[in-house]
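Just one protein chain is left out here, and the rest sit where they should.
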Amino acid sequence: MYPGRFEYFAPATLDEALSTLDRLGDEAKVLAGGQSLIPLMKLRFAAPAALVDINRIGGLDRLSEEDGELRIGALVRHKTCERSELLRGRLGVLGDAAPQISDPIVRNMGTVGGSLAHADPQGDWGSALLAADARVVAERSSGRREIPLEEFFHGPFTTALEPDEVITEVRVPDPGQKAAGTYLKLERKVGDFATVGVAVQVSFSNGSVSRAGIALTGVGPKNARATQAEQALTGAELDDDAIREAARLAAEDAEPRSDLRGSADYKRNVVRVFTERGLRTAARNA
Amino acid sequence: MATQPEIRGIGHSVERKEDARLIRGKGNFVDDVKLPGMLHLEVLRSPFAHARIRSIDTSAAAALPGVVAVVTGELMAEHGLAWMPTLSGDTQAVLATDKVRFQGQEVAAVVAEDPYTAKDALELIAVDYEPLPALTSPQAALASDAPVIRDDKEGQDSNHIYHWESGDREATERAFGDADRVVSLDTHYPRCHPAPLECCGCVADVNPATGKATIYMTSQAPHAHRTLFAMVAGLPEHQIRIISPDIGGGFGNKVPIYPGYVVATAASLLLGKPVKWAEDRSGNLISTGFARDYHMHGELALKGDRMVALRVKMQSDNGAFFADAQPSKLRAGLFGIVTGSYDIPAAHVEADGAYTNKAPGGVAYRCSFRVTEASYLIERLVQTAAYEVGVDPAEFRLRNFIAPEQFPYRSATGFDYDSGDYAAAMQLALDKLGYEDLRREQAEAREQGRLLGIGLASFTEVVGAGKGKDYDIVGLRMFDSAELRVHPTGKAVLKLGVRHQGQGHETTFAQIVAEELGIPPEDVDVQEGDTDHTPYGLGTYASRSTPTAGAATAVISRKLRDKARELAAHKLEAAPEDLEWEPGRFFVKGSPDRGATIQELSLAAYSDLPDGMEPGLEGVHYYDPPNMTYPFGTYAVVVELDRGTGAWKVLRVVAVDDCGVRINPMIVEGQIMGGLTEGYGIAAMELITFDEEGNCIGSNFMDYLLPTSWETPKFELDQTVTPSPHHPLGAKGVGESATVGSPAAYVNAVIDALAHAGVRNIEMPLTSDKVWAALAEAGLAE
Partner (left out) sequence: MAHVDTTAPEAAQTSPITRRVDVTVNGEPRSAEVEPRMLLAHFLRETLGLTGTHIGCDTTSCGACTVLLDGTPAKSCTVFAVQANGREVRTVEGLETSDGLHPMQAAFHQEHGLQCGFCTPGMMLTAIALLEENPEPSDDEIRWALSGNVCRCTGYQNIVNAVRSAAAAMREGE
């Protein structure tokens, strides 16, 4: 309930934030929404010597479409995503994921960038954005780089970010004119982490699947794509048989663990069921 | 006599008086109390479920600036306070000395100038533990080679705590021998937790100058707690004042005495300053009074569609200390009510309690002293029997209910049910539900591959503890009290020995006075919770306030009304028997203009009395109830299952309650809806469990799941009214009915969706994976 002591920095610019991180190295953690970090600090599972609060930095909370890409600033709150038209329709996987993250009050503060940096295998954004083929823009004093999300998650709570890097933006490519997706989440109650989450995002061209994104939450050491399932769909018509086969493969792609939320077999079955339902929805809505 | 709308006594949904401060955020909860010089106490808890303590080094913690004291079991032992008695006649460690016996057990405490510093200091306390094997079930604990957990108790050579029986074993065996069918159920009512939104805590202020101890405490039973403090701490009872201020929910969690209270009081005594202990949620869930954890094996003997006998064997997981908060003569509480609403001629119940390496407790969470467990078992057995016998579950119940003409009904385990009409409540529920249409809809849905279920539970509760001869807590008889004083200007103060935690006593009990004396509820100030200013009572839990203190209020109000009649006779120069009463006024028979209001008579009590009459208009009554009361009802739940995930959604809840006369219908309905929600949570998601090492899972709100507004279903409420023949107001009490009766309704609904495929049981909580496993086994999974 009572965190340990830390030094607090609230830089006004990104440059200031980055040079502070340079100086402090892995002694410091970045504070964005705080809805994952602060609970850990209160339980003293995390005890950073310093916090760099980036909430005062302007320009990190823009949500827009530019050059055909969807650009989500790192400080865009989940709530903003929940409300935005830009995340509906062809990028339905994102618009459907946003309202299911945690609870409505946490969504007011929590950020997309913070969620990705936290890299909880039970986090929702990671899967939704993986399915949408997103890239992360990371900046440090010495420059910036773009990291495809597949390469971003290394393991539970571990990412490709260096201690002196900050996510500034997430970029989602145009899914094409005919595209649809959704996010299905099984949770025991609102605010719980996912027992199983399945993100589905499909692009079509000439009646068949040009790109399939299927990513899984809570059934592996990190948010990950169901690559066998995706490959089976690419180039195929999204009919009943294809859907069932993809769902079967997605269940195989999953690496669930048995725990209080259910056995590994149970979770695999939910992956299968959700993949099927998600693909049917995509087929209907595209 | 019904009161006029403007007087608003019984039966009126008077808006609550206590709301005024609560909606403004001006409640006075324990953690809001701030006294000059107040220090803060934080408790160090054991990470191990079972371990010897080799040493504790507090030097670094004590040296931290801002730390005033570090308290260990050794220090408490020097003052004879390392152990304390429990409400079940056992002892419990205040701070561990030799061993820790459950994960989360209190090991040491820091007193500091602020809680952040106190928490910093906790991290500096070094405890050297020698882990021991942990016993996490009664079965393991009662095995012959199990290590003895309570090796602190002389003569304790096993983990067995008690054996308890009720009913007639021979008659039951004979009936079973005679039966043409036996239906059985093995079920575990899992460990759950009352989890009121406000955690436990206290501010202990032992004044060094006067020696008086004032303890603000989250207490549902301030007087009993004061007496216990006197016995435990050796402080003279008249020098102890317990103030139970606003309480943010109790549900039985605030009945036991916890080590934090004792350590805070000892610290205040030693340091001469007020000490606040404000528990955090993790401490609350891991160490304070949990509920249930009852392993039950029940068998019903049937002849045709009639139940002729019931036998039950239970094992109770009591944790490391036997601390059940229940009447002393009842080791298994009121579990004997297990024949429920049914006319079962023979029954036998036996229970064995076991120590385990878990937190102590068991009787809590609106259980009415184990009636939740009993009600769950019988309603699940009855549902199973209906399927096995091939009779509709509603019809089966109707055929077996105790009939109205059988009341007062003596059950096979010795309970004297006061009144009831179970069939009427059931019929009303079925009508509201459109039961027959629903059964048709269920069949049609099944054809289309959709699984709907309809679950019923027809519970009978037993509350209002209780007659002093039979009911006591650590020897203190379970009467309760009301002290009423009417001021010269006709305003009144009512002081009670109970203590509400959200049940609305400040309004409800004022309405009783309004009913009997005609003083409007706005003019009656209800006070509870301060032992210096209220008459002795045993507190609020087990739905007992209305049956006991409510009765006391009615009795004393009537006594004052009798005195008011004498005053009226004097004032109106008439004979007392020539006067008639209408709410708020006496008048002369035949001359209604010649009258005196209760306000005028109140003034007269101080200014115009007949010779020889004692001045004033006040009195106190201690009410010893002649019997328990038996609220009842039928709950019906409709669910739909997701065949792909096992998730289930509640489509409808119909709840028909009969708690006798309802004093404030709005408040009664609020209690019921709260209970239906707890029942849903228990059936669907609430669980405290342990791994093989005794690590507790469910000690924070990420793991201990509470239903939100989104999952919680809507409730359709209705009532029948069958007054209690022995209660002065005909009221029975209702606080726990829905928590007691509804879990079986939810579970029966899910089972009902699968019963056609032979499924008979799924263990609570019915999480989606368990339901899916049942679907898969029945060949119904998607």
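All chains are identified by letter, namely A and B, in their written order; residue positions are counted from 1 within each chain.
In this text, contacts are C-beta pairs under 8 Å (C-beta built on N, C-alpha and C of every residue); 3 or more make two chains touch, one makes a residue touch a chain.
It should be emphasised that the depicted structure is a prediction, and the values quoted were computed from it without experimental measurement.
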Report task. Quick one: say which of B:Gly27, B:Pro488 or B:Pro576 touches the chain that got left out. Result -> B:Gly27
Query raised in the report: Taking the entire complex into account, which one of B:Ser55, B:Ser607 or B:Ser709 touches the absent chain?
Result: B:Ser709
Query raised in the report: Thinking of the whole complex, not just what is shown, which of B:Leu75, B:Met217 or B:Ala514 touches the missing chain?
Result: B:Leu75
Report summary line: The one of B:Pro36, B:Pro65, B:Gly475 or B:Gly590 in touch with the missing chain is B:Pro65
Report summary line: In the whole complex, of B:Gly9, B:Pro138, B:Pro196 or B:Gly644, the residue touching the missing chain would be B:Pro196
Query raised in the report: So that we can see where the missing chain sits, which residues of chain B does it touch?
Result: 13, 15-16, 18-27, 29, 31-32, 34, 58-59, 62-65, 67-71, 75, 78-79, 116, 195-199, 246-249, 251, 270-271, 280-282, 501-504, 666-667, 669-671, 673-678, 700-702, 706, 708-710, 712, 714-715
Requested in this report: By the contact definition given up top, give the residues of chain A that touch the hidden chain.
Outcome: 1-8, 10, 31, 34-35, 38-39, 41-43, 51, 53, 55, 79, 102-106, 108-109, 190-191
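FYI, only the chains that are shown with their structure count from here on.
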Query raised in the report: For chain A and chain B, what's the span in angstrom between their mean Cα positions?
Result: 44
Requested in this report: Would you tell me which residues of chain A are touching chain B in their complex?
Outcome: 1-2, 4-5, 43-44, 103, 186, 188-193, 195, 260-263, 266, 269-270, 273-274, 277
Report summary line: Touching chain A in the complex, chain B uses residues 115-116, 119-120, 123, 280, 282, 644-647, 685, 687, 689, 697, 702-703, 705-708, 710-711, 767-769, 772-773, 781-782
